[in-house]
Structure formats: structure tokens, C-alpha cells
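Taking it in order: structure first as C-alpha cells, then the write-up.
Here is chain A:
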Amino acid sequence: MTGVNVVEIQSVTKTFPAGNVTALENIDLTLTTGEFVSLIGPSGCGKSTLLRVIGDLIEPSAGTVTVNGKPAKQARGDHDYGIVFQDSVLFDWRTVAKNIGLPLELLGWDRAKRKQRVDEMLELVELGSFGEHYPWQLSGGMQQRVSIARALAFEPALLLMDEPFGALDEMTRERLNLELLSIWQKLASTVVFVTHSISEAVFLSTRVVVMSPRPGRIAGVVDIDLPYPRTVETREEPRYFALVTEVRELLRKRGEHLLPEEEAALTE
Partner candidate 1 sequence: MSSYTITPGSVGRQAREWVPAIAVFVLAIAVWQGAIAAFHIQQFLLPKPTAIVSAFWDQRHTLWPAGWYTFKEALGGFALGSLGGIAAATLIGRFRALGNALMPIAIAANAIPIIAFAPIFNAWFDPLSPNSKMAIAGVLCFFPVMVNTLRGLTSVSPRQIELMRSYAASDLTIWRRVRFPTALPFIFTALKVASVLAMIGAVVGEYFGGSYDALGVLIRSKAQILDFQTAWAGILVASLLGIALYLAVALTERAVVRWAPENRPS
Partner candidate 2 sequence: MSTTVSFARRGLSVVAVLAVIVGFYELYHWVWASTGWTHPFIVDDTSMPHIWVILHALWQPAQVNQPALGTILFHKSLFTAKEAAVGFALGAVIGFALGIILAHSRLLQRGFLPYIVASQTIPILAIAPMVVVWVNPKLPAGLQGWGSVAVIAAYLTFFPVTINTLRGLQSADPGALDLMRTYAASRWTVLWKLRVPSSMPYVFAALRIAATASVVGAIIGELPSGLQSGLGGAILNFNQYYSIEPQELWATNIVAALLGITFFVAVVAAEKLVVRRAPENIA
């Protein structure tokens, strides 16, 4: 499970001509197989932009990105990653099963194979009996589980998640954190996880990458050495608190770059 580089980011810079904003400056980051890496930082630090650069949804102004040893563009064409957004982005006119099956349809899988995989995915996210429901008939947390199932349906090596639980309430969020970890361990995939929440980042990740804004840079990386499987009790261990504090200090150290409301948003 070690050694192979899934994502390699080399001196990536991204400037947006509109407003002359430097969203990312000179980013270097490497992810190996099976890692769960969180990107955390205040709004405007470029964490979502970095995620999109990895997914080739945004082209970097300078630098290179490789995914599974290929240029990001080719990796996208080869369906090497799945993506989950903050809102579930489900299509209202498709049932839950058909939403999960969408990428498989685009890959040209036949009906029987598709059905089998969709059923597996529904089991994985514990929505076995909801396949024929429509998205609007589900709660926000259930919708996000469908979205995760869709991202994992074609077994991508890499899972990109852009604040996937940001719009959910705290209790649903903690439950989905546990579910996500168990899925991740079952599938042994690599995850890049963008979040605003320090506790969520520490609880989930093998590594937390702390970013600072204007221009977007990596302020520091914290290795999370808490043992897996992590449970509800993990959140009560002293080591967990120590790591949360360490991440918070790193964000603080860059505090002179923060606006007051950005700092307030980070002290949960």
C-alpha cells in the first residue's frame, strides 16, 4: 500500500486574470496510494482550486500535475478519479439508481453489469432499498451518500471531495465521517478531501495540509498518527486534541493574513 505516487503536484501556480488574483503559488505536494489527505484553510486559500487542478477541471498557469503517472488531462479522460461536491449535484430526472449508474452509462457498461454494480454501491452506502426513489425524496445526508456512491461506482483510484459534508448538520456529518472511513478502508483508495473543519480533517486524515490565503500557499503539513479504525472514542483521546491544536496553531501562525470573520470560522 505504499510507495506508488497517485498524485504529483510540482510547483503549480494559478492566477485568474479577472481581478489579477493569485489563487495558488508554487504548490508542491505528492500523494501515495491509500493516503487520505485533507486540504484545510480559510476561504480564498485556493484549496478548492487545487482540487480542481488535480481533476483537470481548471488548468494551472504554471507547473505540472500527474495522476497515476499520467498528465491530469489524460487521467480525466481515463476516468481515474471520482468527484464529490458540497451539494450532491444529483439529477432530478434520474432515480437514485440511475444517478449512481450515470458514469457507468458514459463508460458504456451493459445493463446487467451496471445493475449489479449499482446494487453493490447502494449496499455500500446503506441505501439498499432506495434505488427507485428520486433524489428529492431523500434527506440531505442521504443525497450526499448517493453522490459518494456515484463517485466510487467505477472504482477510481482517486477520490476528490470538495467540502462534501459542509452543508450537513453536525450529527449527520460525524456519522458520514465514520461511514466514509469504513468505505475508504474497504476500497483502499486515495482521497483528497477539502474542508473548513479542523476536527473533521484531523479525524479523517492520514495527513492534513494547512493552506494560507493571498496568495494560496501550503503553510504546513501535519501527519496524523492516530490509529485506524477510528471510532467515536477517537474524538476523545488526548492525542486527537493535541493534533487539533497543532493544526489550529498552524492556521493561527498565518493569522496575520486572515480577516476577522475568516479566523472566527476556523475556531470550532
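Convention: a contact is a pair of C-beta atoms (placed from the backbone, for glycine too) under 8 Å apart; a residue touches a chain by one contact, two chains touch by 3 or more; residues count from 1.
Candidates were picked such that all candidates are chains of the complex that A comes from, given by their letters.
In this text, all values refer to a predicted model and were calculated from it rather than measured experimentally.
Colleague: Only one of 1 or 2 touches chain A in this complex; which?
Modeller: 1
Colleague: Can you check the complex and tell me which residues of chain A touch candidate 1?
Modeller: Residue list for chain A touching candidate 1: 52, 55, 57, 76-79, 81-83, 85, 87, 89, 91-93, 102-103, 106, 134, 136, 160.
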